[in-house]
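A quick write-up on the structure given underneath.
In this view, the complex is presented without one of its protein chains, the others remaining in place.
Presenting chain A:
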């Protein structure tokens, strides 16, 4: 046995399986890695690759139906077999952990200070005053503004980024030797994400912790980690220095992930280069095979800047009444989308981009301003006119799980809009459904299946088919790839580009992800607090950002130091 003397955590042949109906499902398969003291190790992979299961295994936080084999060596103990009493002294004290969802990871009925002090009281057997003082000190350490007052607030009174800071304060309360961060920034806005990652790294240096970082984001890995393990189906495919990830990654799956993920610095565009797609298959013996595919480039005509616009928005205001005060979610916004153009709209949560898309779709009434679709004023359109407009303007939603009715087959979901828009002939409806199913790349028998039988990416294809079945001229895509893995994201983005060619579509593409918007759009608008702060071609916006907020977004997307860029 070669014991690595400097390793703080040494995981050997970890195998985790879950008891499921009729057998076992293996989530992690003979995984080995070790983390040197004070270093950052990243586990990277897509959903279902076993990275989160690995993170939870270290502290044995897995559900009861999990079976864990192998060794997890930490501080001379094997955590895999340690009795629960002894393990509890490690949890939260020698190993801290933070989770993906800051919104739900804090107990909603207890005050922040108490939640932090709780673990200190239990582990260190101090007085309540001492624990509270330590909690305050920790809140200062994680740079939570106004910490004295914040000790006594409830989680719902804090923003997502602030809650994640509280989570970090809780995790480092015992000066742990290891911090496990399970997708710590996935649920946060790009600018907040960069700040949190910076904080974690700062604390690593200050407290001399090692970090086990779980992430799907290759950019985060290359910027913040020392070493990286690429995972798929619970196995270690490749172990690399994080700095070499983009250049030295040899495994076809790693290459595929790199090809599929878009970085702002890359300067690639859908008109010139489709994204490479990973094809994973299993041969007869059950071995995985990975292949890379580059689809053909769609032939798109250049945008005729003199053609009449498909959509024109003039001085649009949408406001909500919030307990008597008017809240302007969209504040005096104007935009134009021309035939065949993709207008990208980028902004962080709460900037008003979803309200804008709903107002354009006429799902939310406009307070003032004008909407012109194909030159026709649709701001106050009602009845039949509105219905025929809906056939020409469709929407693709973010959540491929919640936006399809689970009680209808895919065929039924696609049939309803056709019937509603007066296509009485059954054979014609069936032909059109078959055609659109084929166009979005789903197998023909999908028509008879229910949404839950499909993966996230396939469901998003169903959502796209539903939007396209009425042959609209404008499609509003509201965060269509945010809930998807990178390899699926590249497939959907390629599909959107191909469909644009086949159906002569114009898109309004809304996303919080600057890199994706930049790739798929011809023109980009940046939105902040209900207003457009900047507009430009996809190149200009990146090369010559004029507004400081745009520069902040770019810096955050590059994983750089946000504070410096903003200054």
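Everything below uses one rule, namely that a contact is a pair of C-beta atoms (placed from the backbone, for glycine too) under 8 Å apart; a residue touches a chain by one contact, two chains touch by 3 or more; residues count from 1.
Criterion: contacts and distances are computed from a predicted model.
Note on the omitted subunit: UniProt lists it as "Peptide/nickel transport system permease protein", one of the names in "Ubiquinol-cytochrome c reductase iron-sulfur subunit", "ABC transporter", "Peptide/nickel transport system permease protein" or "Aldehyde oxidase". Only one of A:76, A:108, A:301 or A:422 touches the absent chain when the whole complex is considered: A:108.
Contact with the chain that does not appear here is found for just one residue of A:79, A:97 or A:433, A:97. Of the candidate positions A:12, A:30 or A:123, contact with the unshown chain belongs to A:123. For the chain missing from the display, the contacting residue among A:11, A:49 or A:167 is A:167, taking the whole complex into account.
Hidden from this view is one chain, which touches chain A at 59, 61, 88-93, 96-97, 99, 101, 104-110, 118-119, 122-123, 154, 156, 167, 170-171, 323.
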